[in-house]
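Note that one protein chain is taken out, while the other chains of the complex remain in position.
To keep things simple, chains are lettered A, B and C as they appear, and every chain counts its residues starting from 1.
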Amino acid sequence: MENSMSIILGGWLSAGLTIFLFSFLYKDNPLFKIAEHLYLGVGMGWWFIVLLYGTWIPKAYEPFMQGEYVLIIPVLLGLSLVTQFIPRISWISRYGFTFIMGYGAGLVLPLNLATDFMAQIAGTIKPFSQLASMSWGAIINSFLIAIGAVCVLAYFYFSVEHKGIVKKASNIGIYFLMIYFGASFGNTVMARFSLLYGRFDLLYDFSGASYAFATPIIIILTVGFFALKHFMDKKKNSGAAQP
Amino acid sequence: MKKTELLLVFFSFLFLWPGLSFALNGKSNIALPLIEDAIAEDMPYDSGGDILLRWPADEDDEGVVYEIYAKTESSENEWKLADSFKAFEKTADKMRMPFWAWSHGSDEYAVKIPIKSVDGDADIGTVLCFKIKAFRDGKPIAESAILCASSDDNWFNLPRLNGLLMVILITAAFFMTMSRAKKKGLFIRRIAGLDAIDEAIGRATEMGKPIYYSTGINGMSSVNTIASLSILGEVSKKVAEYDSIIKVPHYDPIVMSVAKETVKQSYIEAGRPDSYHDDANFFLSSDQFSYAASLDGMIEREKPAACFFMGYFLAESLLLTEVGASAGAIQIAATDSESQLPFFFTSCDYTLIGEELYAAGAYLSKEPMLLSVLKLQDFGKLFMMLSVLIGGIAIALAAVFHCDGFVKGLLDFFTNY
Amino acid sequence: MKDKLRRFLRIDRRWIFLLLTAVMVWPIIHPFGLSGKTSQQSVRDFYDFVEKLKPGQAVILGTDYDPSTKPELHPQAVAALRHLFSKDVRVLILTFISGAPGMIEELNQTVPAEYGKEYGKDYVIMPYNPNYMAAMTQMSIDIYKAYDKDAEGNDVRGMPVMAGIKTYKDIAGVIEITGTGMLDAWVAYAGDKYGVPIIGGTTAISQLGFGPYLQNKQIRGLVGGMRGASEYETLISKPGKATSGIDALNMAHLLVILLILSSNLILLVIKEK
Partner (left out) sequence: MLIIKKYIPLAIVTIVGLLTLATYYVPAKASSAYLSTLNQWEVIVSGFAFLLGLISLLMTHYKKIAKRVDGWGYSLFVFIGFFAVVIPGIISHGAQAKDGVLTSLGWAFRYLYNPLAATMFAVLAFYIVSTAFRSFRIKSVQAFVLFIAAFILILGNVPAGQMLWDAMLGWTGICGIGDIIQWIMQVPSVAAKRGIMIGITIGAAVTSLKIIFGIERQYMGRD
């Protein structure tokens, strides 16, 4: 019984926050502001818990207690970051920053070059080694990919003036980019509507008797709030207009 | 003297073994023919997890099935089946290795056996023994001698030599450009959206409304954020000159503390340190959508004259720009996150695409160092273009004339091992 | 007339919002039941990959999505897990996204029961790990270095589900369901580096970006967006949320096209006359 109570409460909270955030679409209002500020706190609180139980306790505190004393080094490096708040000693934070930056840069460099540079060149020229066994369509497509990629790169070539052949190539490149952006736009439309559908579907679920009609009641209250506010604002304005 | 003795013992052992093992296993009769020249050795270029078995492949192997049995040298256990495959399935040329690290071809079998698959506790140095058996129609037809070897960890991953060469090449080019950076200005092509920055700031000054500048939602070690900060430096310099107001909401605390310095420095350089306010940079949230919700709220309430979105953005891009557009702001966006470009493109007044973001800092500041780095990036692109054009033609020609070695070599060079 | 059109072009956008709401809520209340008949090659590749797994093999299921991309990705994860369980494959569920544990919990509460699967024996849920680079690299050396305990703090070493698993070599593949860059990360840190087969499920928006990886077979199969999910649901004959959601999506998509066309047509008319 208690359990179902908490679920009903959850449904109300959930439906309420959803509607409050959606109310921004009508206009900025106190309900949205409440939800917005709540979200700031909730978001950071969530991350805090996640880091506390996902990183600090299991990765630092527990191993340290079990005798992995070297872990004091990363903890100190981590704490050094916090000196940012004290300008006089903020230079200490450089130790933490440089560690993170060095590690990130060193890890990313060889991998990026291999996966996103060399392998992409290989992928572009590889089809040409199998021309004999490919259909005409496939041959044309591999040419298009190679030429398209080169033309797009020409568009991003900054240190020469874009005229003559470079201009032509970069113009072709723009069309490839436009097709890509268009396709990407079209595909995203799908994604976003899926999300909205997810929200509507949930609100629909919450409108049932098992959630004590959370959705319709909250919608009515919200609309009532806007109506009241509109009415009061009008009154205030008209009051001000007549000295 | 000693050597011959050893050899003798070894050979007698070699010949004795099959008989001995039969005797021990109590199994039947005839000794199987020997699979000759089989070798077990440490798998090269790895971290010591595998042992490599090699033996010659015969042309009349068709229809043969090979089975590999393994055990640790010290254990009393039975032989365990470690691998089994049909003839020609695992020849050495099928091993994923580039030509510079691997010279074995299709006339050899090459099989990698993970040491952990033989014994879960096996480690580097544990001696493992193997036996290869050949079957035809389910009947054993040949068997190898017992081959023992231990794995070792290696100090260089030779197949990745191509990647290393690339890193060295780019580092060398990098230092060369760096050392020449101080020389005269370099040409840089016009970047359309950037000319609008002045207009946007001017408009903000006229209207007496603030300018919002978002540095995106990435950390300090990524290019897009670094690029964004160098643009921020130039923008805030102009803001200081025009005596307008800039607000920079942040997603990442480290980026925020760097941006504070950047903006402050710009005000000093513009000769207006007194107009600088420390709260121009402020932290919102490290949660993507609460960042967006909060920034949306601010834009809606303050109705800024201009919004700049420069850096890395994900789904929040349109959340921000639609609100900015409905608030009537001039919007200039720049991102290298391709998935968001279409949205910036349709909802902003000016959009810098991909790498234009990186170039923008150099374009605005004309700083020699940034310009020469841009030049270096262009060289990288030139390398790619030439590789595709020349490599494509070369590989097509080679394929036509059946220079398979060249084709494989060229592809090997660009493959990631 | 022109004035009217011009005014229509500057219509308060809130009317458009209302129109969209109406268009999407309607099929939720009255579904019409149009579902996808075709399916994309990459979805079939995904399906075939799972179909070819043998009972007892182990796969990693990366579920790196949070509530924000749930409507698209959760049906994919549900369908993939159902498919894996129906093949009696062992599943290691991982995540590198802070919002995901809640999603995994939802999976945990619904799917395993349908197939009578037991926690610890048939599948295991690993705790959230914020550093994917580190974890993915470590797993090539020793999985237990990255994950020695499950999400509830139990030791995973003794679990039957982990029997014989030490590194990527003991894993038949990685299925990564995400709207983030985590799929790229798997390709770079595990797929390309250690040769683990990677297949993925992703949002419709990210789908396009994986074209090069798919072409190079760096990813062996891909399910994209709700459409991909509904196709996959059809392939495994288990219609779920994605299939029912397609109705509402139909209407909304047509609305977008209509809006783009009408506004541009109006512009054309205003300019020309």
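Here is the rule we go by: contacts are C-beta pairs under 8 Å (C-beta built on N, C-alpha and C of every residue); 3 or more make two chains touch, one makes a residue touch a chain.
Here the structure is a predicted model, which is why all the values come from computation and not from measurement.
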item	value
Chains still shown that are in contact with the chain withheld from the display	A, B, C
Residue in contact with the excluded chain [from B:Ser144, B:Ser214, B:Ser244 or B:Ser347]	B:Ser347
Selected residue (touches chain absent from view) among B:Val65, B:Ala145 or B:Ile170	B:Ile170
Chain not shown, touching residues in chain B	45-48, 124, 153-157, 160, 163-164, 167, 170-171, 174, 178, 220-223, 226-227, 229, 252-254, 256-258, 261-262, 265, 282-287, 289-290, 292-293, 315, 318-319, 322, 325, 336, 338, 342-343, 345-347, 353-355, 358, 369, 373, 376-377, 380-381, 384
Residues belonging to chain C that touch the chain removed from view	11, 13, 16-17, 19-20, 34-38, 40-41, 66-71, 99, 101-102, 105, 108-109, 129-131, 133-135, 137-138, 141, 145, 151-152, 204, 207-209, 211-212, 214-215, 225, 227, 246, 249-257, 259-260, 262-264, 267
Interface with the undisplayed chain - residues on chain A	3, 6, 9-11, 13-15, 17-18, 21-22, 24-25, 33-57, 59-60, 70-71, 73-75, 77-79, 81-82, 84-85, 90-91, 94-113, 116-117, 120, 123-124, 141, 144-153, 155-156, 173-190, 192-193, 195-196, 198-199, 202
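Please note the rule applied: only the chains that are shown with their structure count from here on.
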item	value
Pairwise touch network: line, ring, star, complete, or other	complete
Chain-chain pair with the highest tally of contacting C-beta pairs	A-B
Between chain B and chain A, distance of the C-alpha-averaged centres to the nearest whole Å	22
Length of the line joining the C-alpha centres of chain A and chain C, rounded to whole Å	16
Of all residues in chain B, the ones touching two or more other chains	289, 338-339, 416
Shared interface positions of chain C, touching two or more other chains	68, 192, 205, 208-209
Chain A contact footprint on chain B (complex, rising order)	160, 162-164, 166-167, 170, 186-189, 219-221, 253-254, 257, 284-287, 289-290, 293-294, 296-297, 300-301, 338-339, 341-343, 345-346, 353-356, 359, 374-375, 377-378, 380-382, 384-385, 387-389, 391-393, 395-396, 398-400, 407, 410-411, 414-416
Residue ranges of chain C in contact with chain A within the complex	14, 17, 20-21, 24-25, 28-29, 68-72, 98-99, 127-130, 133, 149, 179, 187-189, 192-193, 203-205, 207-209, 212, 215-216, 218, 224-227, 241, 245, 248-249, 252-253, 256
Chain B contact footprint on chain A (complex, rising order)	21, 24, 28, 32-33, 35-37, 39-40, 42-44, 46-47, 81, 84, 90, 93, 97, 100-101, 104-105, 109-110, 113-115, 117-119, 121-122, 124-126, 128-132, 146, 149-150, 153-154, 156-162, 177, 180-182, 184-185, 188
